[in-house]
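Submitted below is the structure of interest, expressed as structure tokens.
Complex shown without one protein chain; remaining protein chains in place.
Labels for the chains are A and B, by order of writing; each one numbers its residues from 1.
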Amino acid sequence: MADLSAQVQEPFDLVRLSLSERVFVKLKGERSLVGVLHAYDGHMNMIMSDVEETILLVEPEEEVNGAGTVQTVKRQLEMLFVRGDSVILVSPGAR
Amino acid sequence: MDSLIPFTTSGSLVDCVDKKVLIVLRDGRKLVGVLRSYDQFANLVLEDSYERIFHGLEYADVWKGVFVIRGENVVLLGEIDLDVEDEVPLVQVPLQHIMPLHNAENEVRKKNEIEKGKILMKHGFVKEGGEGDGY
């Protein structure tokens, strides 16, 4: 762990070490991605492959005892560009 | 070299100039008109423009005239295919007919957004977007 903190001096160093690794990305709009990171830039724009997207769907219309329904939907995408302004966090080591 | 880059995409808007285009704005409004000018920020000048109000497959037009649109409010600019335009199953109806339906639809959407926010709050989320993100 000591050599990791030596390699990571600023946030993007951690992202660089995640290149070609599977990462977890949390996005705005109740979305998250797990996929292999191939490219990024200073805006946190990213290109990922073999992506599984998870969306939290909220349906206020289908009221169940006044609470609405919440369900998760998953989707597979082979190669994806993600715009950085949607990104909340990037976490390495998503298995 | 860098000074040439802004003209790559904006440059390709050249072929939309003097054409009938549809603009979608960030608040969800749709404008139809003739594109007369633009710049690298996607600021646009629209002439003979209408706001087009939709409800299902019906629409109504509201005359607007000349508009300068600030680029940051533009979601999308689409060139209208004049050959296809008359064949799509859209029907123009009087404004009085569509306005109540359109308003009701917006009200329902607004209410749902608020409800959604409340439900998400219970799950530890906060709704994204704020003013001007209604598109």
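Methods note: a contact is a pair of C-beta atoms (placed from the backbone, for glycine too) under 8 Å apart; a residue touches a chain by one contact, two chains touch by 3 or more.
Everything that follows uses one rule, which is that contacts and distances are computed from a predicted model.
*Asks:* According to its UniProt record, what is the protein name of the omitted chain, chosen from "Serine/threonine-protein phosphatase", "Large ribosomal subunit protein uL24m", "Trafficking protein particle complex subunit BET3" or "LSM complex subunit LSm2"?
*Replies:* Hidden chain identified via UniProt as "LSM complex subunit LSm2".
*Asks:* Under the stated touch rule, tell me which residues of chain B contact the chain that is not displayed.
*Replies:* Contact residues on chain B toward the absent chain are 5-6, 8-13, 16, 22, 24, 26, 28, 30, 40, 42, 52, 54, 56-57, 59, 71-72, 74-81, 84-85, 88-90, 133, 135.
*Asks:* Which residue numbers on chain A touch the omitted chain?
*Replies:* Listed in rising order, the touching residues are 10, 12-13, 16, 19-20, 27, 29, 36, 38-42, 45, 47, 49, 77-83, 85-86.
Definition applied: only the chains that are shown with their structure count from here on.
*Asks:* Could you grab the centroid distance between chain A and chain B? Build each centroid from C-alpha atoms only and quote it in angstrom.
*Replies:* Here the centre of chain B sits 29 Å away from the centre of chain A.
*Asks:* Using the touch definition up top, name the residues of chain B that touch chain A in the complex.
*Replies:* Those in contact with chain A are residues 111-112, 115-116, 119-120, 122-123, 125, 128-129.
*Asks:* Quick check on the complex: what are the chain A residues that touch chain B?
*Replies:* Listed in rising order, the residues are 28-30, 56, 58, 60-61, 67-68, 70.
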